[in-house]
Structures are given as C-alpha cells and as structure tokens.
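What follows is chain A.
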Amino acid sequence: MPACIQIAQVTKTFGATVAVSDLSLEVETGEVLGLLGPNGAGKSTTLCMLSGLVRPTSGTIALFGKDPLVQFLDIAPRMGVLMERPAFYNHLSVRKNLSLLAALSGREVTIDRTLDLVGLLRVASQKVGKLSRGMRQRVGLAQALIGDPELLLLDEPTSGLDVESTQEMLHLLRRLADEAHVTIVFSSHMMHEVESLCDRVAILNGGRLVACEATDDLMSYDSSAVDVVVEAPEGAARRLADQAWVESATLRSGRIEVRLRDGTVPQLTAFLVASGYKVSGVIPKRRTLQEYFLKVLNV
Partner candidate 1 sequence: MTATALALALTGVSFIAHDIPGLSVDSVDPFTGQNSGRFRNADLDGDGHPDLLLADSAYRSVDGWPDAAAAIEMPELRAACDVWQGLLYCRVRAGLDVMEWGEGHWRPVLTHDIVWARWRPPDDSGGLWFERFLHDMDADGVPEIVIPAATGLSVYVRDETVYREAAVLDVLPPMALCTDGPQRLWPADARSIRFPSRAMHCRLWLDGRHVTVITDEEGRGGEVWHVRRFAVDPRCGFEMTELESMQIALPPGFEPCALNGDGMVDFAGGDWSFSDRMPVPSPVFETQATTDGGRSIQVRRSRSFTPKCSFIDFDGDGDADMITESMGVFDGGVRETANRMLTSRDVAHAIEVRFQDARGRFSEKADVCVRVTISLDKPLWRQTDFGNRYLAGELVDISGDFNGDGYRDLAVQNSPNRISLFEYAGRGFPRQPAALLAFDDDAEVLVADVNADGLSDVALVPRDGGSRAPSGKTKVYFAQGE
Partner candidate 2 sequence: MIGRIWTAYTVELRKALRSASTYVGPVLVMLAVAGALVVHPVDRDGASDYGFVAYATPLALNLLGIFMTLVFCSGLVASELSHGTIRMVLVRPLLRREFLAAKLLLGMTYALGLVVLVAASAWGTAHALGDTAGVGYGGEILYTTSQMRWAYGAGMLLSMAPFAAAVSYAVFISTLTRSTGPAAALSLGLWLLVEGIKHPLGIEAYVFSTYLETPWRVFSGRVDLIDTAWFPEAKYCLGVSLAMALTFAFLSVYVLNRRNLNE
C-alpha cells in the first residue's frame, strides 16, 4: 500500500528565493510527522504545497496516491488543513462560519459535534471577530476536522493556545492518530509538543531536509553521557576531567555530568570506586529533541 504522502524531489522557488529545495519525504498512513525548523526553513511552504495552495516549481507530490494539482477534488474531501493564523468571516458567528465551510466540503456535518470536540460549544453563536486568538485557533482546528478527514495538515496548531488548551489539543490529535488512524503532519516550534505527539520528526533548514528520524530513536539513551552522583563531587570531577577517556566532566547541581570520549560506563564506575569515591548512582542521559535539533543544525 503506498504511503499516504509521497514527496519526491520537490523544489519551490519564489522569484530568486528558494523556499524548499529537493525535498523527498514519505508519510505512512496513521503516522504523525512533526516538521521542525527555524523560521524560513520551508515548513509552511511544504504544508501549502501538500494542501494545494501552492504549486511546486518542480518535483511531484502524491496524497493517497494522487496528484493534488490534478486530482484535487478526490483528495480534498479526505483532507483537513489548518494554516498558520486561520482566517474567518469575522461578521459571522462561529457556527455560521463552520456551516458555510462544511457546505463547501459537500458534507452533511453536525457542527455541534465538532464544536464540542474542540470545546467551543459555548461560544458557537458569537461572532468570530470577537473571539480571542486562542479561541480562533480552536475554530481553525474545528474547520480542519469537518468531515472526519483521513489526513490533517496542521501549521502551528497550538499557536496562541494556553498550556491547558495546548495539552487538550495534543491529546485530541494523539487520539485521532491512535483510534482513527488519521495521518497528521504537524509543524511547530515547540519541541516538547513534537516530542509528545509525533512518531517521526523531519527537520528542515534552508529549505532542505537535514534529518528525518523516528522520535523514539533520536530520544534514546546516550551511552556516552551519564550523570554521576558521588560524595565530594568536586574532587571526583577534577579527577575525571584529567582522564584521557573522559571528554568532559562538569559539576552541576551536585551531580557530575560526564561525557565519555572513548570510555565505557563500567570503566567510569570502576575508576571512581578505585579512587575512593563512594558512588551513589550512575544515571544514563536521554537525548532531547532540542539537543538533537541544535546538533543537526550545527548550532
């Protein structure tokens, strides 16, 4: 079965500016892919090309095995899109906006169910122009969920949301992915959101795909980095720093953060014990997405 999303050597230029360069990527059905990258990396442009709002300069895109430029009408009913800073008809109510968009989708949709899903039932009759930014963002998610799409393209969906709302949205998206096997492509600046939600992370920089790994893999334990808890950590840190097989030993908050150059953890433990230090604990460090991200970007 082909992947839900297939991007092959896609380039997009706006005049002299290369927004996306030779991007190739596949997203499987039911997968949650996080798009990360600094500003101007090409995340929004990639999502626009997937949703048919922007035409690629070169390369091919397939959603559900179909070209969105040619068979857009086959794809659109199965897709929900939330672009950055969603816009609505401010003079109309939330319910009215959604019902008009639902009509365009050609679906018989119970708007209230969607509103309840995003927690907006109580403001359904208010004009969108009077809502806060966070509420508008929820309306944006609601319109993307109209018609129970199989694919969600979300550009910074938690932008403007408070902590609680953010968690609710992430929880909802996870549930959609797990229970309804909705494929989600999700761009964000918030590392912890991507960490918690995404199955895989694609990092873009300067329009290029610089890394693409499963979240579990890139956040595994780093065997060359441990936190050591000892008595008299100051002396232990100095001793360790002098060892050739230790890259660095830094005292931080009563613990020694040790990065091994070519040594092993048993070797470390044996050295400390042999040196007369009482070792209370050796805790392996888990890589964070932020660390990985910064490393990939050579920052």
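As a working rule, a residue touches a chain if its C-beta (ideal position, glycine included) is under 8 Å from a C-beta of that chain, and two chains touch if they have at least 3 such contacts; residues count from 1.
A word on the picks: all candidates are chains of the complex that A comes from, given by their letters.
What you are looking at is a predicted structure, and each value in this text was computed from that prediction instead of being measured.
Asker: Every candidate listed belongs to the same complex as chain A; state which one touches it: 1 or 2.
Answerer: 2
Asker: Sort out for me which residues of chain A touch candidate 2 in the complex.
Answerer: Touch list, chain A to candidate 2: 14, 44-45, 48, 51-55, 72-73, 76-77, 79, 81, 83, 85-92, 96, 100-101, 103-106, 143.
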